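Missing here: one protein chain of the complex. Every other protein chain is in place.
Read from first to last, the chains carry the letters A, B and C; within each, the first residue is number 1.
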Amino acid sequence: MENGWHKTSIRVRYKDTDRMGVVYYGNYLTFFEVGRAELMRELGFPYSRMEALGHSLVVVEAAAKYHANVGYDSLVTVLTAVTQLKRATIRFDYKVISEDERLLVSGYTLHACIQPNQKPSRIPEEIKRIIERKIPSID
Amino acid sequence: MENGWHKTSIRVRYKDTDRMGVVYYGNYLTFFEVGRAELMRELGFPYSRMEALGHSLVVVEAAAKYHANVGYDSLVTVLTAVTQLKRATIRFDYKVISEDERLLVSGYTLHACIQPNQKPSRIPEEIKRIIERKIPSID
Amino acid sequence: MENGWHKTSIRVRYKDTDRMGVVYYGNYLTFFEVGRAELMRELGFPYSRMEALGHSLVVVEAAAKYHANVGYDSLVTVLTAVTQLKRATIRFDYKVISEDERLLVSGYTLHACIQPNQKPSRIPEEIKRIIERKIPSID
Partner (left out) sequence: MENGWHKTSIRVRYKDTDRMGVVYYGNYLTFFEVGRAELMRELGFPYSRMEALGHSLVVVEAAAKYHANVGYDSLVTVLTAVTQLKRATIRFDYKVISEDERLLVSGYTLHACIQPNQKPSRIPEEIKRIIERKIPSID
């Protein structure tokens, strides 16, 4: 974790590529998923635990800009940060970087916290405190 | 349905291809899924209804032989048949064919019927009767 | 095609769902791909032909808003329109609708036209003319 940005590495699989020889555009949303899961794990609050406690984060928005491509067997780094934390929503931003430090994809996802009955709920206080303490740039 | 073989068509998506320019080998198991779902729908017993009634078919075996390749935008036909029906298991066989009638992939999946508590259960009689009536070659 | 919006249907596969029981958020980008491929086919210019002629449309931006969920075996409709056509870029907008007419996901993708050498190229005039003729609301 550096300035609030968590780093995780992903090896590009054959399955991730398409016939253009590069990662299929939709698969970066899976890479984003890995990024935020590993960020939450490092914060001490794995998403699987959050769900087990009855809180799900459903995606309400996702966006990506594609700057450059990578192909099979590349090792990419996903940088993930919480960039907004409101009563019932949380936003993650992502940068996917190649081994030679090129910016491949940037983007964000916005999530709403819901209960098992699908009703909106507040982000649990325990998680809010963890995020606010460990990511000081968030206000 | 011809001699017990149900036909359904699938258009190959960019997403389905890999950097070799052809359908990724694992994606044929998704094509198999489409084949058996459409077969069950034609038999008047969609798999979604079967699950709604508390019976799931979990995969216990899957196998495929790869004879030829196809690429993006190809229209393939999945031929699916029930080839074995026992008390608690059902087997589907598949042939995936190209537009110019080449055999691309052949394979099968074997499924066990389970209840919501994950315990094995008999294939529901209603489904057995439908299959036995409509697919006479099964004994 | 209605007011420039092309309609195509997609049946939700088991493979498309995730453990929340609904379509995984990244898979809507595959649905978008199907939408624009079928739009181009109806315009008489399948994307596979465009690539065969040496013109690729690489994605430079993608965005989606998630309004509601659907689960396994749902039949969704993807509405797709060309909403912007410039010298070297083209934008598609999408609405994914459920069988009971709920808006599930809306979004867009922006594409740049490139040549086999990866250099930007103009959208081929033949395609521009087709789009401008068939989609009068584009200026």
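Just so it is clear, contacts are C-beta pairs under 8 Å (C-beta built on N, C-alpha and C of every residue); 3 or more make two chains touch, one makes a residue touch a chain.
As the structure is a computational prediction, the values presented were derived from the model and not from experiment.
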| item | value |
| --- | --- |
| Contact set of chain B toward the excluded chain (per top definition) | 20, 25-27, 29-30, 33, 56, 58-66, 69, 109 |
| Missing-partner contacts on chain C, residue numbers | 14-15, 17-22, 24, 26, 71-72 |
| Touch residues of chain A, complete complex, unshown partner | 11, 13-15, 30, 33-34, 37, 46-48, 51, 72-73 |
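Just so we're on the same page, only the chains that are shown with their structure count from here on.
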| item | value |
| --- | --- |
| Highest C-beta pair count, chain pair | A-C |
| Chain closest to the middle, measuring from C-alpha centroids that were averaged per chain | C |
| Separation of chain A from chain B, taking each centre as the mean of its C-alpha atoms, in whole Å | 35 |
| Separation of mean Cα positions, chain C and chain A [Å, integer] | 25 |
| Length of the line joining the C-alpha centres of chain B and chain C, rounded to whole Å | 28 |
| Chain A, residues touching no fewer than two other chains | 20, 26 |
